[in-house]
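Missing here is one protein chain; the remaining ones are kept as they sit in the complex.
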Amino acid sequence: MTTATDTSPKDLDLAAQRSRSPLRDALTQFLKNKVALAALIFIIIEVIIAIPPVTDLVAPFPYDKTSLYDNLAPPGSPYTGRDPEFQGKVFILGADYLGRDLLSRTLYGAQVSLAVGFVGATVSLLVGMLVGLISGYSRPAIDNLIMRLVDFLYALPILVFIILMQVYFKAVARKESAEGLEPFTLPSWFGWVMFTLFAVALIAGIYMARREDGGGAQYLFVFLAGAMFASFLLFVILVMRTGRSFMASLVEIDNAFGGMFFLFIALGLLNWIGMARITRGQVLSVKNKEYVEAAKAIGATDRRIIFQHILPNVLGPAIIYETLAIPGYIFTEAFLSFIGLGINPPRPSWGNMISENYQGLRAAPWTVLVPSVALTITVLAFNFLGDGLRDAFDPRLRGE
Amino acid sequence: MSRNKWIILVLVLALAVVALGACGGQATPEVVEKVIEKTVVVTQVVEKEVEKTVVVTEVVEKEVVVTPTPEPATKVTLNLNLGTEPPTLDPALATDTTSIAVIGGLFAGLTWIDVETNEPVPYLAESWEASDDLTEFTFKLRQDNNWVKYNTGTGEIEVQRPVTAHDVVYGVKRTLDPRTASDYAYVLYIIKGGEELNTADLDALSEEEVQALLDGVGVEALDDYTVKFTLADPAPYFPAIASMWVAMPMPQEVIEDKQERWIEPGIIWTNGPMVLVEWAHDDHLVLEKNPNWWGADDIQIDRIEYVMITEASTAFAMYEANELDSAGVPLDEIDRVKSDPVLSKEFHSAPIPCTYYYGFINTKAPVDNANVRRALSAAIDRKGLVENVTKGGQIPANTFAPEMIFGSAAGDPDIAPWALPEEMGGTGYDKAVEMAKGWLQEAGYNDGSELGTITLMHNTSEGHARIAQAVAAMWKDALNVDVAIENQEWKVYLNTIKKDTPIEEVPHVFRLGWCADYPDQNNWLNEVFNPEIGSNRIRWNNQEFAELMRKARASLDPEERKALYKRGEQILVDEEAAIAPIYYYTTVTVTKPWVTYRTWGTVGPPGHHLWKIDWEAKKAALGLK
Partner (left out) sequence: MLQFVIRRIIWTIPVLFLVTFFTFALVRAIPGGPFDFAGDKSLPPTVVKNLEAKYHLNDPLWQQFCSYLIGDAVCRPGKQNGVASKGVLLGDLGPSFRYRGRTVNDIIATALPISAQLGFMAVMLGMLIGIPAGIIAALKHNTPIDYTATFIAVLGVSISNVVLGPFLIWIFALKLGWFPVATWAAEPLFSNIAEKYIAAGEQVPMWVNLIPKPTKEFFMHAVLPVVTLGTALSASLARLTRGSLLQVIREDYIRTARAKGLRERAVIVTHALKNSLIPVVTILGPMFAGVLTGTFVVEQIFAIPGLGRHFVTSVGNRDYPVVLGTTLVYAVAIVIANMLVDITYAWLDPRVRLE
């Protein structure tokens, strides 16, 4: 119970904290948590499988290989189509309404669904927490203004928005392809530039975060956001140099993301609002606590108070909220794709597999069960991982 | 602060009380059941009386008074799903099948499209005659048809007054009056003066001028029971148009008094076989038999209870729970239903006058080449599609108009035999693919991939998405064509595929369907694809086709018209392959065994009131006494 005493006026206890790296503490703590560790390993394996060349290797069928006469084949049925390439193969988990292998589609579906889960969660965490922190910590007048803006955004009819995006972006995309411009290809050095940018940002961020003299986590935020923005800018410049409009460069980005870029924008627009409210609520309650008052009394800067004292208290509910929101993102993706914004069929995602098959729940339950189980296990892993991380980073829980 | 605490506490308590009270409410079911038993006794008597005194309408009306709150279990009741809320019950304003299904029970027009033959037969009009040039039609009305109103307070059906020729004249003029703003008013442009009235800017005209326009419409009451129509052009199909909702008689006094609310129960006057008893919006709608109807003896159903369930699987579950007498089968359940020993006997798929087709944008490269279009059309395995994807017994289509339509050449192997399987007299798919490859080569492409990516667009819907993916896979497998599938929300989609959208924004291929307004090729080939009058979404400009349509419209000889339309189909589907018809729709339904007579896939209203059920069997199945 070494930490039992150092929790109260933590900021007065800097010397004690500096003696040990909090990151290392957290790591040790995390490794002890078997369930969370298992969850982490599962997620890593899943991510590896979702890397396109790996998926191609693992999946028995291409995701769009139809075999009409095998439609709704139950698990274990052999392939009866004519294509010699697939003779003798078996639909291990059954086939869907067009005779496409469910196992393969679920594996390929992980590509979209994991990406959507990560991006949705990241955008929501970054934007939502930032807005929430600012709002909760600011003067009541500013807080009020921000929160009324949030009310306004809550109320806007999202469906209308999405249809508008769909109409506009897709029309630009079609125009683009019809104008017969050479298809845009990224120069090969772009990937390296992006990689270097992010690596530098990450290393610099972690380096700064290591420093204990006042909330280094913000630098990680800022650097990563900067790297993202820089590569975005670079991309846009590259595209516009080929004589395309700004909109067209967005379309090219969309293509580079496999049709998911606009989807991500939509998800980002949709999902930070709730996070902002959660964060703000937590900030309101924390900002008047004794240790924050104490920090103020000894003249700590606002920035330091926010990142050092308030953020850790906000993180817990934020992570839980986020891990629970992941299925929401995945279903939202399915809905967005269904109304034409996002990935186009026949590309699978767990969300669209569930929503296109749910009517077959009774006639061909495997078509619904397989993607549902994949989704549930993944979300479960995220939740256990989130719990583990939260426990690991909460100094008050250590030593239990 | 403490006061606030109390307020909140009180609020929470109040909520809790509501919740608890709600839970406590379960103690009362016994009372409810007793009430039901009592009403059962009363109404059994009623039923007996009905049997004895069928003809004398007055007595029937008195009986209705006996049961102010009608008990469903005692009347011969049909339970059906409407699918959605009918947008209106106003005959002048209706545009959709749901509204028309209900309106067909509530109102009686001059003619009726017979549910078996799909031909117009006498209805409110006992008979009619046409002038030799088919521009004047005179209808003789029945004298025993009355306006009736259901009194929602007492449950009585009150007779108002007889339906006369003046009501028909009023109805037609009301539909055409631009102030009514009827969507389907254009159907009546065939009547002389109709278009002039409907397109006039009434604000800019004096009252006399407006009156003159109204008087100028070619419909007049020669006497109380004779109405004469004067047409702008000869129209052999006019008796079919006279059956349509927009030409029905309408009760002037109620409409002028209650304005748009005149269609609510308790207000609406109707003249059809049923009356409107209850309309709980978005939930259910109840019709009851009109005892004053001239054919009341032939109508066995006392009461139709419609629910409005959009979700097909829910409606199907209600059918399985005996809550519906008939229901559509969801696509994914078809296999299960077909293999189920009980449900398979209740399963039936019946053709309806609708066609599913893919249209090509005829001016967009590479589908601006007829050989490319024909190759793509031929590479659709229609039989494989209907058997494995749509599964509802749909019929592979080689023409635009299906069989029920006058002048249709459906299934005629002279037209696009490559679209038909061998057993229907076609070439079968394997040969069709060979032919398709040949046509591609003729067009200068050795391999489908040289076409570039073909964009196939459909409106957002699960069913269309499946068909599009299947067709894309067929094109890929057969011809190695790369296809990008896109979908758009319905109204955005219809705007995208308009003929004036910039060519770079439209897809190469789009999907649409067409259903009959009236059973004549004029409503199909001419109104949809005549480049001079239709919406021409396929952007073609085939003068031979336009000329054929003009001739067929003017011709008075049925055989000649048929021949002209057949030639039109040949150009549209085969020679030019401007569209790829895929299948003729069917309605895929299950019907309970106690339904002894039902109607299938009609061109006009479905006539639910004509159904017959074995009431004893249904009662037994429901556990009613």
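Labels A and B are assigned to the chains in the order they are written; within every chain, residues are numbered from 1.
Criterion: a contact is a pair of C-beta atoms (placed from the backbone, for glycine too) under 8 Å apart; a residue touches a chain by one contact, two chains touch by 3 or more.
Just so you know, these numbers come straight off a predicted model, no measurement behind them.
Contacts of the undrawn chain with the visible chains, over the full complex, involve A, B. For the chain left out of this panel, the touching residue among A:163, A:250 or A:306 is A:163. Touching the missing chain, out of A:70, A:96, A:333 or A:387, is residue A:387.
Of B:323, B:387 or B:575, it is B:323 that touches the chain left out of the display. If you put the hidden chain back, the residue from B:132, B:203 or B:423 that touches it is B:203. Contact with the chain that does not appear here is found for just one residue of A:116, A:197 or A:368, A:368. Interface residues of chain B facing the missing partner chain: 1, 3-5, 8, 15, 19, 21-22, 24-26, 28-29, 32, 85, 87-88, 90, 93, 95-96, 152-153, 178-186, 195, 198-199, 202-203, 258, 260-267, 280-284, 307-311, 313-315, 317-318, 320-321, 323, 489-492, 494-496, 498, 512-515, 535. Not every partner is drawn; the one left out touches chain A at residues 7-8, 33, 35, 140, 144, 147-148, 150-152, 154-157, 159-161, 163-164, 167, 274, 277-278, 281-282, 284-285, 288-289, 313, 316-317, 319-321, 323-324, 327-328, 331, 354-355, 358-359, 361-362, 368, 372, 375-376, 379-380, 383-384, 387, 390-391, 394, 396-397.
Please note the rule applied: only the chains that are shown with their structure count from here on.
Distance from the chain A centre to the chain B centre is 46 Å, each centre being the mean of its Cα atoms.
Touching chain A in their complex are the following residues of chain B: 312-313, 330-336, 381, 384-385, 388-389, 453, 455, 460, 462, 465-466, 468-470, 472-473, 477, 484-489, 492, 496, 502-507. For chain A in complex with chain B, the touching residues are 64, 66, 68-69, 71-72, 83, 97-99, 163, 166-167, 170-171, 174-175, 177-179, 338-340, 344-346, 356-357, 359-364.
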